[in-house]
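Removed: one protein chain of the complex. Kept in place: all other protein chains.
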């Protein structure tokens, strides 16, 4: 079991994620936000534990389903919410949107909407750190489905031969869009593929904060010591389908029931209680997160949209003529 | 040890390859042919044994370094030589050239110059056979270096989940262009990658006719029985560099010496002798091959070039206007 | 309401075309992510019901492996199949360009005509709905530049039906581009045997003052502008290319020879877009007859922006078309 402070840290991040996800779904459902949203409910602990094991300066590359990673890595809620809402005050001036969050101050370098494409880019960040000798690691998140695409193979291999300080965090939620992993993946596990490529590979219950944190910590130390990359296959589940509106019709009822029973959030909360962290203290964390989210949501709704001709800025290093 | 008839068959194919390679290099060296040529000397037995284990109707997909595969599969020397020489009588009317040999009558469906790209296409042939239930297998040849590219990963995985009748023959000659495998490949072996992807994978001495033939035979039977693909990593070597003119400066002397000592051709010849096949019989095979090659080479030199405006034909199903 | 002729949605028309092709020819097979019914019949439900009807042998959900998807289509096409591969969104063809360009487009030629690749790649895209930079690009200009490929885009459900059927039955590799934002717009239902030949443009609206040469979503926008300008006495002819490459030069040149003015309209980025080729061809053939240089309308020089206001400012629009028409008509 990870120690108290670590678990509190993880819980604090995970709860922010959970509450944010709930709020986003609510606001979208109510028509207050009109965006394509990839829910993260169920996967909170994976990224909370992972990001608790790295520093703010360390890099993150993630995907369209990235809210949990981005919040866990520390992007301020206001900036993130404003970007989701397409506002000028958003992390990317509203130009990127939810699928393309960048926030260098917290190390979030790329969020991609192309399955698997973050992996080769993460190597580039790792390569820079290796050359700089700056001691940073790069965390690269992607899904089980992404392990079927060529970039995964090329990227993991290059990281291994060059011993790049990159942690490949495969958040295995069993499904890629509507297709179960068993129908797309010739190997039993994703870890097996990492083994086949020669890199250090582990498979953990990503929904268990302590187990996930231990694996993350070990991978980070391994990378910082110059030993190279690790593939972490973190087993988890997503409770609200591929994107909001998806009814999860393709998930057998028993599977969903079991997954909900294994919901990592109440389990983690109970672990805190079991460690004698008081209900009051936990409630205080939750309340603080709730307040942060309320404020961020309101900020996002109130903030102005970017002007139309922003499209001519940031294409090249000079403004494009109208 | 494979039986006599099989070994004679393999030797007959391998000797044709060896003599063809020697002749091509000679003619190019003498300026009689001006083409980019990828020598196959050293890899004869791999493809001779593989193709001895399949039928003419079975499909082959191969690469720029494909002369050995194409001859072993049975493309008539005249047609092949004429294509290498860019003549209208060539397999592809001179439009494809050495890197792009197609000859459906002998099952040679694609020769690609793009590393790794034959793999996904081989799956398509396998898929057709699976749907047709025609009992055919597809042999897909590529090199060790090709195992680093995304298409390899995607292709092998798809073959496995769909149990396609495809044999992935990785001819591991230790080098991709001028780079040794150890500098590009995170795993010890290519077989390991196949294992990681969940498919039946074996590693054999491709230069040993019997061992190679046994592996080929087994893979073919496995595929025909509907069990799916096999990855065969066949260890071999290329004696004359990546392409003609390459001095192999990047190959350590001892490595080259050892490889030459292991030259599969004299070993196979000796095996025939050891099996009481007479020198006369062997010499007759060699003489027949030599005659075939002489005739093909002369034919290729004498045959007319295609007319310039052939470029408007075969682009689409209708001729393109001038 | 009961008077109205039967209408169907664009997505439905594509579904029906595939259904008919599969019924007519058992060599037609479908490959793509989530396309079978167990996975919901495609994220936009364009393939819904087809695996139930024809089985998952012929309608195959695939891994997220676009190179393998297109490769499997190329290989099976080489030996007599008519695969229809779905690349979920057009931006994802970037990972499969090798299979499309170096293989599908070239194997007929490089084999000296011994083999052919009668495959269809269906893909969808389109801006204006806030999907942002990596899910909205119109990349038809790339494919039009590749000898050996046909490129097709329909502007209405009936054409989609007739063109997709023709694409599948064509003996050349065809890229069939659908438009996500208009998937669920309706139009008159085609007759079951309705076929639209490839390579033939249509003239959905005749006019005398200017020809609007367009395709896909540009057709609706051009119609709207034509309607508006009609009230001012400006008569626009709308030419719907339907096949973008190789395009129907005869129909285009005939129209412009009549109107003596043209604007080419597309959603894709204007710079180096398909409009440039069409404009050049018109100038080359009809230079001395033109009232003014051919105008072009396309989207701006930027990735597709996420935020609605920027996306709108960036995107081709009816206003742009109108402005361009007024400019060249003086």
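Things to note:
We just call them A, B and C in the order they show up, numbering each chain from 1.
Simple rule for what comes next: a residue touches a chain if its C-beta (ideal position, glycine included) is under 8 Å from a C-beta of that chain, and two chains touch if they have at least 3 such contacts.
For clarity, every value in this text was computed on a predicted model and none was experimentally measured.
Shown chains touched by the hidden chain across the complete assembly: A, B, C. For the options C:49, C:113 or C:147, the residue in contact with the chain missing from this view is C:147.
One of C:134, C:166 or C:243 touches the chain omitted from the figure, and that residue is C:134.
Checked against the full complex, the one of B:124, B:150 or B:194 touching the unshown chain is B:150. Within the set A:20, A:70, A:123 or A:292, the residue that contacts the chain not displayed is A:123.
From the options C:27, C:60, C:82 or C:106, the residue with contact to the chain not on display is C:106. Listed for chain C, the residues touching the missing chain in the whole complex are 67, 91-92, 94-95, 97-98, 100-102, 105-106, 109-110, 132-134, 137, 139, 141-142, 144-148, 245-246, 268-269, 271-277, 279-280, 283-284, 287, 290, 292-296, 300-303, 305-306.
What chain B contributes to its contact with the hidden chain is residues 34-36, 86-87, 92-100, 112-116, 145-146, 148-151, 176-179, 183-185, 249-250, 305-312, 315, 320. Think of the hidden chain as still there; on chain A it touches residues 59, 61, 90-96, 100, 102-104, 109-110, 112, 114, 117, 119-128, 131, 138, 150-151, 154-155, 157-158, 161-162, 313-317.
Throughout what follows, only the chains that are shown with their structure count from here on.
Chain contact topology: the protein chains form a complete graph, every chain touching every other one.
Summarising the inter-chain layout, the chain whose CA centre lies farthest from the centre of chain A is B.
Chain A and chain B, compared by their mean Cα positions, are separated by 45 Å.
Inter-chain centre distance (chain B to chain C, centres taken as mean C-alpha positions): 40 Å. In chain A, 148-151, 183-185 are the positions where the chain touches two or more neighbouring chains simultaneously. Among the residues of chain C, those in touch with two or more other chains are 62-63, 65-67, 95.
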